[in-house]
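All protein chains but one are shown in place.
Chain IDs A, B and C follow the sequence of writing; residue 1 opens each chain.
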Amino acid sequence: SETELHEVKSEIVEIITNHHSAIKSSRDFHPEDTIIKTPHSVIGGQHFTLMAGPDSIESPAHVEAMGKAVKAAGATVLRGGAFKPRTSPYSFQGNGEAGLKAHRAAADALEMDMVTEILDTRDVDLVDSYTDIFQVGTRNMQNFALLKALGKKQKPVVLKRGMSATIDDLLNAAEYIAAGGNDQIILMERGIRTYDNKYTRNTLDVSAIPVLQSLTHYPIVADASHAAGVSKFVTPLALAAVAAGAQGLMTEIHDDPAHAFVDGAQALTPDEFKLLADKIRQIREAIK
Amino acid sequence: SETELHEVKSEIVEIITNHHSAIKSSRDFHPEDTIIKTPHSVIGGQHFTLMAGPDSIESPAHVEAMGKAVKAAGATVLRGGAFKPRTSPYSFQGNGEAGLKAHRAAADALEMDMVTEILDTRDVDLVDSYTDIFQVGTRNMQNFALLKALGKKQKPVVLKRGMSATIDDLLNAAEYIAAGGNDQIILMERGIRTYDNKYTRNTLDVSAIPVLQSLTHYPIVADASHAAGVSKFVTPLALAAVAAGAQGLMTEIHDDPAHAFVDGAQALTPDEFKLLADKIRQIREAIK
Amino acid sequence: SETELHEVKSEIVEIITNHHSAIKSSRDFHPEDTIIKTPHSVIGGQHFTLMAGPDSIESPAHVEAMGKAVKAAGATVLRGGAFKPRTSPYSFQGNGEAGLKAHRAAADALEMDMVTEILDTRDVDLVDSYTDIFQVGTRNMQNFALLKALGKKQKPVVLKRGMSATIDDLLNAAEYIAAGGNDQIILMERGIRTYDNKYTRNTLDVSAIPVLQSLTHYPIVADASHAAGVSKFVTPLALAAVAAGAQGLMTEIHDDPAHAFVDGAQALTPDEFKLLADKIRQIREAIK
Partner (left out) sequence: SETELHEVKSEIVEIITNHHSAIKSSRDFHPEDTIIKTPHSVIGGQHFTLMAGPDSIESPAHVEAMGKAVKAAGATVLRGGAFKPRTSPYSFQGNGEAGLKAHRAAADALEMDMVTEILDTRDVDLVDSYTDIFQVGTRNMQNFALLKALGKKQKPVVLKRGMSATIDDLLNAAEYIAAGGNDQIILMERGIRTYDNKYTRNTLDVSAIPVLQSLTHYPIVADASHAAGVSKFVTPLALAAVAAGAQGLMTEIHDDPAHAFVDGAQALTPDEFKLLADKIRQIREAIK
């Protein structure tokens, strides 16, 4: 009947526009949590991992000072960008290989893991020679050439959800990496684009955390800094993500936010970060 | 002065995009938190209020049993719908005045406050003769005739954020009530409509909680049930809202979700609600 | 199997969150187009109806002058608001019954149909005593009490799509009117809320026009004024809607936009409207 035809058609559209083909990423085929071990961290399962540092690597001294502060608060992964994906071509694009070097040196000195963003397939080997963990940013979540290249590496990849990626899109993107042979994947909710961005930069989708945990075995972490966009909202959003079950948190910090090279408005100070880290531990205890 | 600067900035924002005209609702003109006192609850400020009950009033015995269960877990407000705003005209529309009666009787027997939804300006006096707290649902957030009518009443109003209402839209809607002379307003984040609703019914916008608290003095509460749409995600979303600073939580419960008249899929059982209430108390402690 | 269970669950969510229950509104059960006849217009099918006028009724002389101008350009329906749903309570709320009177007088003098917005169930009989066509605005698309009340009237209803209503939501809302016994329904696409409203007030969803025409037999018309928000984009959006198959167009005009009581920024001048009407006729010819 026409009604049946109409229903079949709707289902086809559903299949075409909105599905995931996760196999390696699916909890159906891999029920237990994936646990990722890096030199200084254990990520996933019942573990909680703090990843923090400056938005961009500004200087060797600065990244080391920031690393020292976040380590003192419990972070084991030192974040920082050497290649920055900026909306405008006229904004600071990062310090490139010099940034990678300074970042590596700080991580070594502090016995922390290094995580940094990769923007270009041509830079994969270069970045690989420095970093412990690759990061794929929101704008490159469906840069399939990059995902394929990282699928051939044997290092963990933090894959940030695209600004308007569905849960299924994110799982499919993870599957690109997994299909290549790399199952060291960390998924990151970082805020999505909605109709209201007047007071926050993005809308942190906390529901993505338990939803993803029901669908996939990979660790699910959150980035509250980019979701908030302004520092005064970073702490409540971070705590919300932890309460929703996030297995880790990435946060940007800066000792002088007003003069940060990039995104100073959303950076916590080292003191604010320490307070946040303390509250996180209590919330982790509360939701056990 | 800072207030002037803030006004100038607000005006610029208003000109360019959307805007809010909150005066009575604005923290600029009323810095301290509004505290609302009902017969059995204190709402706002440092207080935390649990509001729970069935989606719809199914029978006198059922609403009383549900009320007993949620009161035991710490709820002081008994929710329940007698007039149900259903997407389809062929869905159950609520038990009307018989529902109001049963709801009132249960609240009285249990010494709890009653909150129920109002859909029609013609029903304001009828509902007023039964309830302690009015609720305006997401579909009526900009039903200005209804807001004006409630502005003339002297009972608290729970105003739910519209499905795609901006923060400013919500403040303006509150201002309609306040402008009429009723300043007993409770704002509720209940999930917004975004591009992805495959796994949850809506997207709980936890950032709305601290953002609203920075802009207005009214209590900010959350409804995790309608945001989740499926019961297994209600608890993590509720905890996230509390961690973000919500001053109260509304949740739907049912002892036999599979046979609930409305929205059984998102109802917690009384046991699940008790566990949630315990965790909420711990999180409240953690974020102090 | 678990996979099957997962699929079934996804389908249930789909059914719950996103479906239409259109029966009377469905083309499956009423394949031929509904044609609506008012005193001065024939709406639907192969007909095209121009509805235009000021945003709000400002004075008897003004509405008549505007009506004269739009009639000369081919409009048969004179629009104008006496009850205005304004985002802020402090904005002009319309001239009420005085506005209705002036509107009726102008429509009679010009032999045009009158269409005006209704905001409150308590005003249904009042408005009914003046108007030829009721209009339900975007904020009241799911004001089910109002839809039910209009379902008992025997006059056409222009039902505007909610700002973030799905196609199914709109069909369900129409079904509320139809279920009451009133099948004189005109559906209006008027722009939806998306993530980008910097340059236009809303996003005109032209695809809704052919999609709705495939699903329902009611006339589908468009409002380009509220979608654009600024007059210079009204004409291209209006032409797009016509090219996509709209069976009518509603447009706001004003002879002195800078001093319009409401929404002057999006009003066309009478001369601009005449040019638009001419182009519409040519596009209607082109797509035959």
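To be clear about the criterion, contacts are C-beta pairs under 8 Å (C-beta built on N, C-alpha and C of every residue); 3 or more make two chains touch, one makes a residue touch a chain.
Values in this document were obtained by computation on a predicted structure and should not be read as measured data.
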Of C:242, C:260 or C:277, the residue in touch with the unshown chain: C:242
Option touching the unshown chain, where B:25, B:164 or B:251 are the choices: B:164
Full-complex contact with the absent chain, from A:28, A:97 or A:120: A:120
Listed residues C:227, C:249, C:262 or C:277, member touching the removed chain: C:227
For chain A, residues in touch with the removed chain: 9-10, 12-14, 16-18, 20-21, 23, 85-91, 119-123, 139-140, 142-145, 148, 163-164, 169, 172, 175-176, 179, 193, 197-198
Interface residues of chain C (partner: the chain not displayed): 18, 164, 166-168, 192, 194-196, 198-200, 203-207, 209-211, 214-215, 227-228, 232-233, 236-237, 239-245, 279, 282-283, 285-287
Residue ranges of chain B at the interface with the undisplayed chain: 9, 12-13, 16-17, 164, 193-195, 197
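The rule is short, and it goes like this: only the chains that are shown with their structure count from here on.
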Interface composition of copies chain A and chain C: same or different, split at half: same
Inter-chain centre distance, chain B versus chain C - centres from mean C-alpha coordinates, in Å: 31
Approximate Å spacing (C-alpha centroids) for the pair chain A, chain C: 44
Where chain C touches two or more other chains at once, by residue number: 14, 164, 193, 197
